[in-house]
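Note that one protein chain is taken out, while the other chains of the complex remain in position.
Each chain carries a letter (A, B and C) given by its place in the written order, and its residues are counted from 1.
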């Protein structure tokens, strides 16, 4: 399955007074991610696709989202997007959000630089 | 079940180039509706609730939405919101969107004014 | 000058991690206010106006805004909007934001209820 991955910096204006992403902003981020996935798969932008096919966007019929860990202002999150199923006249897009974590550098590696 | 009902005018800035609501905007509308539902039930605003209870918002864990008919720029939609289930430490809020339709005035009523 | 006045509740999703309105949201609020001003003046909604006049919105050429006091989550702000100047093919809209303050009830009035 073709997966498009992109890193999104969580900006000040994406966040609410609790300092975490105001959840509707996730859906705007995912909508952009869908456009980028199709751009990568088809070799043309959503705009070009719409010009050529004379369609007016992907009508959305169903959304399901689970929020596992909140993203905070300043986080860099990796959004991975793919079409998980194609049917005759509809398809499912799946997005997955993961925070980029600083991985601690193992002691043995540090040692070599000492 | 307590249902809070409010009418929301779909504004220019809520809509996308297809002239219909950009779907993340629905979630912002629903989030406001949840706040208003709690305000009606508790007799205090979400702000007052947060001051008193020292909590920082309702963490959202799961969303499901089905889009049946698109709302367009200029529509007045009625959003009805209620808590469909309370559990020990979580609850479900259900929102329902309906367009206000002009109901045709029955001929017999018109006739009385003729 | 015709002034349209409306009260806007500052919602959770309008605010940033500092707990105050994320300023681009003011402009969305003002844009709605302009639509409501025209609706009141013309007796038709912006949608109806656009249908009739076959124009596609008010092109914006210039914006100036001064931010005097921040609005916070939970505030009710009164937005007063009016057209301050009409020229041949352009016009200026002025919006003014004021927080609704709870006015302390004078002691002599309280006394009458004691």
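Methods note: contacts are C-beta pairs under 8 Å (C-beta built on N, C-alpha and C of every residue); 3 or more make two chains touch, one makes a residue touch a chain.
Model, not experiment: these values are computed from the prediction.
Chemist: I need the residue numbers on subunit A that touch the omitted chain, in ascending order.
Modeler: 9, 11-13, 28, 31-32, 35, 45-48, 57, 73-74
Chemist: Suppose we count only contacts with the excluded chain; which residues of subunit B make the list?
Modeler: 12-13, 15-19, 22, 24, 73
Chemist: Mind listing the subunit C residues that contact the chain we can't see here?
Modeler: Against the missing chain, subunit C presents residues 16-18, 22-28, 31, 56-57, 59-67, 70.
Here, only the chains that are shown with their structure count from here on.
Chemist: At the interface of subunit B with subunit C, does the proportion of residue numbers present on both copies reach over half, so same, or stay under half, so different?
Modeler: same
Chemist: Would you kindly tell me how far, in whole Å, the mean C-alpha position of subunit C lies from that of subunit A?
Modeler: Here the centre of subunit C sits 34 Å away from the centre of subunit A.
Chemist: Nearest whole angstrom, what separates the Cα centre of subunit A from the Cα centre of subunit B?
Modeler: 27
Chemist: Between subunit B and subunit C, what is the gap in Å from one C-alpha centre to the other?
Modeler: Computed value for the inter-centroid distance: 22 Å.
Chemist: For subunit C, write out the residues touching at least two other chains, lowest number first.
Modeler: In subunit C, residues 12-13, 73 touch at least two other chains, as defined above.
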